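As you look at this complex, bear in mind that one protein chain is not there, while each of the others sits in place.
By letter and in written order, the chains are A and B; residue numbering begins at 1 in each of them.
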Amino acid sequence: MVNFCRLTLGGEQETLHANKYQVVTNNPMVADAFGERCRVVFLEYGSDRDVIETVRDLVHQHHRVLTAPLAGSVKPWETPYRSVMVSTSKGSAIDTTSLELVEFALQIISQSRERLEPTKPSIDRDFQIIDLSLIESALPSVEAIGRV
Amino acid sequence: MSKFKVVHYINQFFGQVGGEEMAHIPAEKRKGPAGPGLAFTKQFKDEAEIVATIVCGDSWFNENLEVATKTVLDMVREESPDLFIAGPAFNAGRYGVACGTICDAVKTELGIPVLTGMYVENPGADMFRTKVLIISTANNAGGMRKAVPAMAKLALKLVKGERIGASVEDGYIPDGVRRNFFDKKRGSTRALEMLLKKIAGKPFETEYPMPTFDRVPPMPAIVDMTKANIAIVTSGGIVPKGNPDRIESSSASKYGSYNIEGVDDLTSETFETAHGGHDPVYANEDADRVIPVDVLRQYEKEGKIGKLHDWFYSTTGNGTAVASAKKYAAEIAEKLHSYEVDAVILTST
Partner (left out) sequence: MKLEVGYIDIKGIRFGDYNAVEDGILIVNPEPLLEPVLEDPLIKSAHFEIATPGESIRITPVKDVIEPRVKVEGSGGVFPGMISKVNTVGSGKTHVLRGMAVVTAGPIVGFQEGIIDMTGVGADYTPFSKLHNLVLVMEPVDNFKQHEYEAAARLAGLRTAVAIGELARDLVPDETVIYETPTVAETFKEEWKHLPRVGYVMMLQSQGLLHDTYVYGVDAKRTLSTMISATEVMDGAIVSGNCVSACDKNTTYHHQNNPVIHDLLAVHGKKINFVGTIITNENVYLDDKIRSSDWTSKMASYLSLDAAIISQEGFGNPDTDLIMNCTKLEKQGIKTVIITDEYAGQDGKSQSLADADELANAVVTGGNANEVVILPPLDRVIGTLDYVDTVAGGHAGSLRPDGSIEAELQIITGATNEMGFNRMSAR
């Protein structure tokens, strides 16, 4: 069973999940791979900006960003895919580090906006693989601790 | 090959009309080069020539900004030059602002390359560095010998449409555009040399100045709003009708303090905006839209706040230099302190 909720922009379904992290992504490969592990906020038709903005909204609800919003050296104007791991638990106040990170990421994305070109299906798949690998690289670290 | 035609702008002092006592003279056009223009002519060799020199009083230009800009612009247009240069203004503030203003106007209106020169701390440099190229000069006319060749060299590059080098190569004040260049030494060696200077406490120059964020730690929250004395400070340019202090529509050189004791509502008869950077219609119709005096008075009556401070403070934020804004803020803060104001509502447009 794949345990993610498909979101259309603007609407959100809450699913309870015992896991300590959730993943916000617009990458179907990540949605598939993480669907059984944790809650996945899958923005199927969302852009990289939509992903980061969704993360920002979670940060304003006191969730903490767990992975770098601009992971990898594949530049924002090349890859359409972004995946970010966010804490399931909420802090008592907004996490300023998380907020700074997402705001900086949004700035970088916005200054490169117009350069994103649609890519061939084969390359699209490769972008998905790289994005998946980047977020997977955080797993040993996030699994290692009890709570985040 | 024919020479590139250049028009040169200088002030009354460099035009040898006189000093401060002659700063009121309006712009006049002379044929050929004058003053520093003679030095430029030498540097230009056979490639370019100054066909006309515009001499203008600093006070006249700055006090009649719009008219002066138009007058000078027309004089330049008549010559249909290939290039326009102004100054160098060194550390003369009004001269620098004039050079920046007219260069910006010529560049925008006539679409020809422009260049000026000034000392990095000239207020004109801060205002125009991202709009027009400004060669970095010494702070006084003693720097003319160095400034002219640097200006002439970059001016020729501009008029020929050649690639501009990085600021350190071509000697202009950083204009906010990052440009690559090949340094003499490799990066690691530059890093080591920078580190040695930093360790020794000597001045060093970073290759990339970090964007600065002027962060102010927030004050503790007001415990009891019903006793708080609240003031309004705005950069939205709200002033009593008629703008008694003549606060400029842009690049404000001052701020105003206005009494609103007993005023419950700002109306189109009593208040207006001096701001030139936005459509003033809605602010002029009802200035409460920029500074909410009406609502605060109501809160005061309902006891939600202790008091609305008797004065509000206003300037126009439009094009006003950060350094000026800081100065006004410091003065306003002192006044607020002396009146024991507890909190301030800051509005802008």
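Basically, a residue touches a chain if its C-beta (ideal position, glycine included) is under 8 Å from a C-beta of that chain, and two chains touch if they have at least 3 such contacts.
The structure displayed is predicted, hence computed values, not measured ones.
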With the missing chain put back, one of B:V17, B:V120, B:A166 or B:I222 would touch it. Which one? B:A166
Using the document's contact rule, name the residues of chain B that touch the chain not shown here. 166-169, 174, 176-192, 194-196, 198-199, 204, 206-213
It is residues of chain A that touch the chain not shown, namely 65-76, 78, 85, 97, 101, 104-105, 107-108, 111-112, 115, 117, 119-120, 122-123, 125-127, 129-130, 133-138, 140-142, 145, 148
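The rule is short, and it goes like this: only the chains that are shown with their structure count from here on.
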Chain A to chain B, mean C-alpha position gap in Å, rounds to 43
